[in-house]
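One protein chain is absent from this view; the other protein chains keep their places.
For reference, chains read A and B in written order, and residue numbers begin at 1 within each chain.
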Amino acid sequence: MPDATTLYLILPEITLAVFGMVILAVDLIWRERSRAALAWLTVLGFVIALATALLGWGWNMALFAQMYVVDTFAIFFKLLAAIAGILVTLVSLDYLRDRTPYRGEFLALFTFAVLAMMMMASSASLLMIYLSIEFLSYMSYLLTGFLREDKKSNEAAIKYFLYGAITSALMLYGLSLLYGISGSLNFADITATFAARNDVPTRIVALVSTALVIAGLGFKISLVPFHQWAPDTYEGAPTPVTAFLSVGPKAVGFAVLLRVLLTALPAFKNEWIALLTVISVLTMTLGNLVALRQKNVKRLLAYSSIAQAGYILIGLVSVNLNGASPFSGLNGVLIYLFAYLFTNLGAFTCVIAIENATGAVEIDDYKGLVKRAPFIAALFVIFFLSLAGIPPTAGFIGKFFVFGAALREGFLVLAAIGVINSVISVFYYFSVVRAAFFEAGKDTAPIRLAPPITFSLVVSAALVLVMAVYPEPFFNLAAWSMGMFGVAK
Amino acid sequence: MLDRYGVVALFAFMAVLFPAIPLVFSWIIRPKKPNKSKTTTYECGLEFEDFPEEAQQVWVQFRVQYFLYAIIFVVFDIEAVFLYPWAVAYNALGLYALVEMVLFLGILILALAYAWRKGLLEWA
Partner (left out) sequence: MTVHHFIILSAILFSIGAVGVLLRRNPLIMFMSIELMLNAVNLAFVGFSRFLQLVDGQVFVFLILTVAAAEVAVGLAIIVAIFRARDSVDVDEVSDLKG
């Protein structure tokens, strides 16, 4: 029987589970009358989850037979999940109103998706990792294919589903090998086994299973070569879902990857660093080069988000928790993910605002945008500056810490490739800005913004700028969030 | 020793007897009007030459409700995977496991209520 402390520490998860089911039930009972209220109920659920997640701050405990941990690292990602939940719910209101009658189901599935993200952040056994990843995946497939009558949405869903099912089977095979060789599902025991046994057969099996686990998580993070689903899925999915997929699963994918590599497989650090360095270079370069040729803004942002995953991976391979350097790699990843969350959600919110008004998602349709919607055009510049990593924006701070960690660890070539890629990315981000500012468009009707979208745009843009101008609280947040259960500081 | 094999023998006998009873019983009471379709070996459906005109019009796509029933069946079928071990170990698990199982079933009942309310349980 779990004691009161356990229940207290999993309050955010309980909150979201209850809210998800209440939303479904309310939608069933009062179909027509409850629609506007349901979205606000969802937002309320995320706000309560955010507050209750903060209650667990400072605890460092393993629950449920060591399968589930609540530490500051997990809580950091729970905060990210709740914030992403609030912003995406706000921007999805108008988008869904014209496109589907099943908004209650959408909100319930979305609440469960955020719940799954929180569970991923806390998972500390092979079993919990598998269950929470699959939970998030199924919610994502359903949300991607949510516009049932829309062929593109269906196609996006089946591609996402097939890729996801294959990579999760690969990962599961890796987990079974890991269980067989170490005799436990628990991260602490796995570490102990590999510290004690270091013979060649053990190492070979462990390395194969590490590679398979990286394949499964690489799919969620959209790392090359497991990225092929991303452009099609991002283009076909309802745009608020695309916005969510580009930040949510990616962030918690990194959380699980970090936790597995640092708390279960530290014995193979040199091997996974070598593997992930190669993947990082491929991911950045391929993402950026293909993004240069894109005509559709959603596809462009898809390739951009693949490239961003490559940059974040630089921080992951440079992780070094010894010493008191401000560039531990881990804090770089956390700061980068925090900055990326607001930047990418902001950029997608701009896309959604324009799509709501005009239905257009091609770069050519953005011509003359500055005359029709000067506010959106200006925010686009801020978000794209941040994505490209140009000061004074949050993206610059993130890149600074990630590349700094690479330099500290002596990965000069990797850092140089990262910088070159950032320069390449400026070209395609500014192809959108050029169309919006310097080319004349046919249509000149002004674009109106709904209040919830304006709110989330202002919040995102403000945080992107504040992080750059006054970054100290965010450094501290990242530094505090490095407390991972089972890792000595 | 012998009585253990006796149990096995009794079990084998009952296993043969149970399917035999309905077969024999139906053979006794059913009307016997064989035709070509009825006497052919059943394999992946039937030919309908001897059937009346309206009965031949059955080569149709399955209704989509059939698929929905199948999905709901699979989901509720799998619930038994958790119910059986829980029932077997019930005495050792105590009150908390009962609470957990009630929660688990409650969530499934919400899903069933959803399907019901959406009209998935009505065939017509």
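In this section, a residue touches a chain if its C-beta (ideal position, glycine included) is under 8 Å from a C-beta of that chain, and two chains touch if they have at least 3 such contacts.
As the structure is a computational prediction, the values presented were derived from the model and not from experiment.
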Per the whole complex, from A:138, A:268, A:375 or A:480 the residue touching the absent chain is A:138
Full-complex touch with the removed chain, picking from A:2, A:58 or A:180, is A:180
Considering the complete complex, of A:11, A:158 or A:188, the missing chain is touched by A:158
Omitted-chain footprint on subunit B covers residues 64, 67, 71, 74-75, 77-78, 81-82, 85
Mind listing the subunit A residues that contact the chain we can't see here? 126-127, 130-131, 134, 138, 141-142, 145, 148-152, 154-159, 161-162, 165-166, 169-170, 172-173, 175-177, 179-180, 183-185, 228, 231-232, 235-236
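In this text, only the chains that are shown with their structure count from here on.
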How many angstrom between the C-alpha centroids of subunit B and subunit A? 43
Could you list, by residue number, the parts of subunit A that touch subunit B in their complex? 1, 21, 24-25, 28
Contacting residues of subunit B [partner subunit A, same complex]: 94-96, 107, 110, 113-114, 117
